[in-house]
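Inspection log for the structure reproduced underneath, given as structure tokens.
Excerpt of the complex: some chains, original placement.
Should a chain be cited, it is by its letter among A, B and C, assigned in written order, with residues numbered from 1 in that chain.
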Amino acid sequence: QGSAPETQQPGEASGTVQPSEEGSKGIEGKKIKIGWSPPDITNVFKTATDYMEKAVEEANAAGLDVELITRSATEHTDAADQVKTLENFIQNKVDVVIVSPTEVEAIKPALKEINEAGIPIIMVNMLDEQEGIDIANFVGFDNAQAASVSAYSMLDALGGPGVVGEGETVELPEDGMLDLKWWTELYKDVDKESISGKVAMIEGIAGDFFSNERTRGFMEVISQYPNVEIVAQQPADWNRQKAVEAAENILQNNPELDAIYASCAEMALGTSIAAESAGRADDLIIISNDGTAETIQAIKDGKIMAETWHGFPEWGWYGVQFAVQLALGEEVPLKYDIRPRTEYSGNADNFYPEPKLEAIDWQTIIDNAK
Amino acid sequence: MMAEYILEMKDIVKSFYGVTVLRGVNFGVRPGEVHVLLGENGAGKSTLMKILSGVYKADSGDILIDGKKADVRDPAHSLALGIGMVYQELSLVPEVSVVENIWLGNLPAGKMKFIDWNGAKKRTKQIFDDLGVDIDVNRKTSSYDLGIQQLIEIFRVISKEVKIVILDEPTSSLTDVEVEKLFRTIRKLKKQGISFVYITHKLEEVFEIGDRVTVLRDGSTIGNTIETIEEATEDGLVRMMVGRTIDEQYPKISSVTPEAILEARGLSDGKNFFDVSFTLHKGEVLGVAGLVGSGRSNLARALFGLRRLTDGEITYRGERYAPKNPSRAIENRFGLITKDRKDGLLLHMPIRTNICISKKEGLVKGGFCLRANEKEEAEKYMRLLNIDANSSSRKVRDLSGGNQQKVAVARWICNGTKLFIMDEPTRGVDVGARVEVYNLINEITGNGGAVLMISSDMPELLGISDNIMVMKRGRVTAMLESGECTQELILEKAAGSEMK
Amino acid sequence: MKSENTVKKQSAGYILQKFSAIVILLAIIVIMSIGSENFFSGKNFLNILNQSAVLGIMAIGMTFVIITGGIDLSVGSLMALSGSVMAVAATSLSVPPLLAVLFGIAVSTGMGFLNGFIITKGKIQPFVATLGMYTALEGVALLVTDGLPISGIPEQMLAVGSQSAGGVVPYSIFVFAAVAVIGWILLDRTVLGRNTIAVGGNEEASKTAGIKTDRTKITIYALSGLCCGIGGLVMTGRLNSANALMGDGMELQAITAAALGGTSLAGGVGSIGGTVIGVLTIGVLNNGLDLMNTTPFWQKVILGIMIVAVVLLDSWRKRKFND
């Protein structure tokens, strides 16, 4: 991957564009086809797609000729369908593939084929390097880490130190990023028995990679705290209507419940509906992962206590930037870490309605390619 | 005598939902005989035979085959025991070819279980040629008329290696020509020692083909088996069956008037009938004769709006009439008794619904069914037609064949039908009930209605019709007054050169 | 005398047959009550009814369709589409809530009509026709909502699915009950209902009896669309928002509910009461297994086995008391 920085993060100077070693290339009239394969084309993936389209628009306004082809799997779990899409991208002669995997292991053969066809791959939604396949760039975060951040928000809300709940309030970090590093540092010396509560978990699809990762990350932190008890755990398939039902039943079964961790935005919104109808709107702690316009609003309205930001706008925005750079033969960082971080009532304005995205310097990219 | 009886049924008892249908029936069949089983509709004939063929299990009683007790488990087992049965209601697979239906259940297969199609076809053609029937063995079975299908089913059973053949009203939709072919076959097989149980409502057949007769009434045998057919008389048999005498089997009252109710000119459907013209008068019964496949049924369907006419015009009560669909026909007081009861009756629904479904006046209000009125109306017609069921909410499926037919008739009478199209109206109806149907026809014509009666039953055709239209291969070959008409004349016009 | 006896025996069998589904449901309730201390309570029963309402409303429409001998795989998409249309109309297009609701219901009824039209006039199998519609309409719903959940819906529109009478009994339950009662009257007492049963049992014979079979079927598919429209309204209230995929998988659940209630997929046989019991059986199973804290994988195994067990038991009972 040459001399590009290993991992870039928000807050660092973005668009650290290195001139290509091959020197200038004629880019006039060069059409750049980007194939984008999300596992689903609604909600958060739709947000990512919207920002991709926005970035493409800007790129084209700057004088490039970029085309974005979006094709999602029919089902969130349908790896075989995504494999087909990826194979068809090869047939369609795209220049770069951006993929958010349904199931990493399952789409590896297709990614290998893309490698063999000489098409660079950008993977979004994760950072884990995969054996045997060549990923040119990751835009994402570690799902387990993101869930760990949520776990700390949860501890905070149950009375631990931090910025969210009623516990001891601490100073914000300089860059305002309540990421895993900051939380771990903060909780290093906390007495593990001092925090207690009854918590339920609503997971994504039982058996799904992302669902498993989030559960693992969350439990990794929570299991260190013996008095925080997980009393129920149920899948709701990343789905609002199923989450309402799951949360209703959990609340029915556990009148003493303190908090619910719902591992995605849709399920958190569903949980808040159930909390409201159970008369627990005011005191039930809801923590989630994702970050969408609707959840940010829910945080502002006090329906959700805190959420961990996954940066969907960034996926789209930087995904397209890196894709264009790769298509033009330029160097890109191997990893762009979204840095999953806590959103809460105190910082919600930073995320939506206008996410803070740094402008992409398309002109420099074009100049470098020449 | 060790094996006087090849088959014996002893003290057979059977009930459905607590209703006893067979009350200890005894029945024996000798080798090489045709044993006729007679009885009113609902007497239990079919049920008794279905116990023999393994469709039902008797509540008690024994079956002895060749003197050995046999516990018939299912139809496959019954076949293995040498008993073949042709059911009253057709049981063919409609979507496959004729050969395949003939060999259903034992397709000839070589090693590896691959089917020997050529062999099967050859053998089928052989059977058909021997019997003198012209059926294309490759054609889809459902493309053939009910009569042909009935023949196919009979041949299927006969072509198997069985010792006893049960024929449950095999001739109910056959014309005399086919019946004759069937009888020839039966006589031939009898000589080879094969026994037949023969169920029918056509008494003349009893004397033609029967050797011995057993009569069932209400689930019990009446008297002993009649040992020689010569001992029996038609009147005697009728009395045994219905428990009373019937003076007149064809009680015809002619009410025909010169006033035309329906005039058909040059009707054609482009496929089954061509250039058919006739006039139906107020009070007339116009019989339609013809062989199987002569296009009569399709003509009936077309008149009722179930089939498109490609040509011709119809004048009905003085006005042009286009039979667009059945509901239009019904509004105009047409009624249709279909040849196959399954095409006309809603077997899965109660008697009440079946009788009342086509009538609106007094039974429907604002889209709601008036249940009390329906019940009353249905019960009225059940009494009128002697429909044997304990309640109007019984499903028609559970009735005996003859009673089902009465329900079909009841619907149209209930609807005040003026123009009755009847395709084999007494198919499967017992002698007693038949007279009731004829009386109803008299009532219809007496009230100024008209009947177009398709029938393959010659005595019925001659006895009930005012005029008879004969069809052959879709064309009208004769228009006869029934008074001056004989069976031979009709047959000649219907079959012509094919009879030789 | 003989016939009286018969009637009595028959009706005893009949009652047992008719109510075997209820007996099974009660048995499940007993088991669940033993399995979880929180199951048997008025509040939880209201909870179950509320959770079952949308499925119930759709299953009643589905029952009619199945009785005609058809099937409607598009109900999930239709429900989501109707909710989405209402939501978008009431928010982005600022249509007054009542009008928006009517519009949404009209759209899904219209699409139901289209289903029926294609099936009868094009003479194609309901399974494929409605499967195609399911895919196409999901696409339409996604286009309408742009793939995002629609929130910020006016309170009046959400009330049916989110509020409770006296703060206790959710309105959704009343809607379910009303649809069930109307459905029952329609099927048992009206000409349309009778024709539906006739057509499903024997189309040819129905035609001969003068029933306009195509018209009957089209009406029934439109009716199913109507139920989906109402379901969409309730669901939107329940989710406080609408999205294009909120009906996913509900077609199979609705069919299962009808089948559990004794409706034959061959057509001609079925009852609304049975379907209501079927819906409740599914609701109780889901809720009870949740409350019993079974792990998710085992929950699937048990749920699947229970479905099979319920129909097996029901079929066994029917045969036992019928012959």
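One rule holds in what follows: a residue touches a chain if its C-beta (ideal position, glycine included) is under 8 Å from a C-beta of that chain, and two chains touch if they have at least 3 such contacts.
Every value quoted in this text rests on a predicted model; they were computed, and no experiment measured them.
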* Work out the full complex's chain counts from this file and present them as a formula in the displayed labels. => A x1, B x1, C x2
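We take it that only the chains that are shown with their structure count from here on.
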* Asked: Measuring between mean CA coordinates, which chain is farthest from subunit A?
  -> B
* Structure fact -> Chain with Cα centroid nearest the overall Cα mean is chain C
* Structure fact -> Distance in whole angstrom between the CA centres of subunit B and subunit C is 43
* To do: Please report how many Å separate the Cα centroid of subunit A from that of subunit C, as a whole number.
  => 37
* Structure fact -> Given the complex, residues on subunit C that touch subunit B span 2-3, 5-7, 9-10, 13, 189-192, 194, 197-198, 201-202, 204-212, 268-269, 322-323
* Tell me, which parts of subunit A touch subunit C in their complex? -> 41-43, 46-47, 49, 203, 206-207, 232-235, 239-241, 244-246, 248-250, 252-253, 255, 266, 269-270, 273, 277, 294, 297
* To do: Flag every residue of subunit C that touches subunit A in the complex, lowest number first.
  => 36, 38, 43-44, 47, 50-51, 142, 146-149, 151, 162, 164, 170, 235, 238-241, 243-246, 248, 286-287, 290-291, 293, 295-297, 300
